[in-house]
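My questions will all concern the structure given below.
Of the protein chains in this complex, one is absent; all others appear in place.
Now for subunit A:
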């Protein structure tokens, strides 16, 4: 079933926008082609969630005007604590569609590390960007929304780590949504060449209470042979924001990609997190925690696909659902033929805090190879009365006991976030959302 969708901006508009931004020809072309294809491509089909009535595509403004931040002092109060001013030497802050602040340590620049906004990347590092941009991880013609993403691209960041470079301190990006009329088609690339390693942490944060914004996020994470990428994210987009999130990783031989995603949006969200374990000996770990509240509907698909031999994939998803919200977890471990000695494990659990909450955890194992190991655990239920009894028997009141159990349940992502301020923010968001 396809609903007729009139796209808000045409070829002419997109072309002149791209030219105005000084983008290389290939990008202008990709935008135009994608816009054309978007017409006929199907919508993504998240299992168990109907999205045919969701509005991902109708919006008025491709770009809103926002000011830069001259210094970190000017940041809104909600953003300041995310940044550890003494230690964060590499931060990108984007305000709606506007690159608003950028800092990359001199040391990393000397080592050849590139970290910049997407517009600058396309102008200054066009050839390098072209190698990665919607080529191997997320393809522009994957579905209608990825095509629209390519066509309407209006922000994002590019992080490139050369061979043999190990970056100890986390690289941080903050995508601030403080204009209810803004729409984000935000693209992030984290590319780590052979034997390199990097930790990247991003926040999508709304400071407006509610908005009718469309947010279409694509992240492409590419780890070369023996590279390691740790990717942390905390999403806190406002009520009313319709979000499509597609974060995809590609791991080469002996490469490691580890995701820690705190997906705390207050609006309807469709999220895909896919890791392709292409190389032999590659490793993928995808952790996601989620809270659903109000009447929001969210669908999270986490998929790890094993092509390489001896590859290992771990999926952990924990979700808390209250009020009349819906949270659907689809976990897919897929082992392709030839990926012998691989291991695919997953655990998906949903805690329901109210009668009207809806939750679902669907673990799927698709295995085309004999010599592998795989396992899954899934549950949908309420807070364990036995656990509450135990905590209360030590004097802890019921409400506090519930709070402890819930925070513990969501701890797997909180604990691995490498930036103290972001970790604290996630804890506070959880606190606020589950209360």
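We adopt the following convention: contacts are C-beta pairs under 8 Å (C-beta built on N, C-alpha and C of every residue); 3 or more make two chains touch, one makes a residue touch a chain; residues count from 1.
Everything below uses one rule, namely that contacts and distances are computed from a predicted model.
Participant: Would you kindly match the missing chain to its UniProt protein name, picking from "Carbon-monoxide dehydrogenase small subunit", "Fe-S cluster assembly ATPase SufC", "Ferredoxin, 2Fe-2S" or "Sulfite reductase (NADPH) hemoprotein beta-component"?
Facilitator: "Fe-S cluster assembly ATPase SufC"
Participant: Considering the whole complex, which of A:8, A:240 or A:412 touches the chain not shown?
Facilitator: A:412
Participant: With the full complex in mind, choose from A:112, A:381 or A:397 the residue touching the hidden chain.
Facilitator: Residue touching the chain left out of view: A:397.
Participant: Of A:120, A:362 or A:387, which sits in contact with the chain we cannot see?
Facilitator: Looking across A:120, A:362 or A:387, the contact with the absent chain belongs to A:387.
Participant: Extract the touching residues of subunit A with respect to the undisplayed chain.
Facilitator: Against the missing chain, subunit A presents residues 384-387, 389-398, 400-401, 404-405, 407-412.
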